[in-house]
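Missing here is one protein chain; the remaining ones are kept as they sit in the complex.
For chain A:
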């Protein structure tokens, strides 16, 4: 007899009620690109699979006043084919282009990628640089906005409670912002990132008036490089700035050595990719 049970809510409200009743035993099934391998590899404990893939209300990319809103069930492929994201969120669009492979992109959802909590999640890094927040809903507390820089607590650990569901991702629109994303993996498809870097920079002439730098797979969670950001403020992105920024970012990360790369290699690469990601957004 199977140890899993299955339920497919017809609405978000119904889903939140199931999460409330579930007492932590509910696993959310959306694109299932992480869930099915997890179930196969780890034999997850007795749980209810709550299939939210039919909730159309959680799908789509819209410009909503001054911000862009992406429904949590929007697939990576749908994001890749959004002209709005291609024009206004280049870092995110570029991350979608390099995400897993074209077939997985047809299933994997942005909400699932963030909620899974991998330090190497490819949508997390550009969204951090774009200053995004997750809209999280629950029966008990209604809706709350969680800035992505507060979403992750450790590898595969998030600030999302067991009775909560990510319903959308939002970030501010900003025509003056230029953003970029670089991924380094061992092959082009289906490679877990060795390291990812995203930059989002505003400049007045050639002087940086606001910079956000995010990195993935170089610490327990996707992270913002705050000291590098502060250093860039008020400077021109020239050779000296690039060299110094690369040094600073190497001090802000704590990569591990694993079978994909050594700590030293990842540390070196962080500086190299940051330089490239800053050169790409230079005015």
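Observations on the structure shown:
Assume contacts are C-beta pairs under 8 Å (C-beta built on N, C-alpha and C of every residue); 3 or more make two chains touch, one makes a residue touch a chain; residues count from 1.
What we mean here is this: contacts and distances are computed from a predicted model.
Among the names given as "PTS fructose transporter subunit IIA", "Cyclic GMP-AMP synthase", "Type-4 uracil-DNA glycosylase" or "(2Fe-2S)-binding protein", UniProt records the absent chain under the name "(2Fe-2S)-binding protein". Note that of A:29, A:232 or A:274, the residue touching the chain absent from this view is A:29. By the touch definition given at the top, chain A reaches the unshown chain through residues 1-2, 4-9, 14, 17-18, 29, 31-33, 36-37, 39-41, 48-49, 51, 53, 77, 100-104, 106-107, 188-190.
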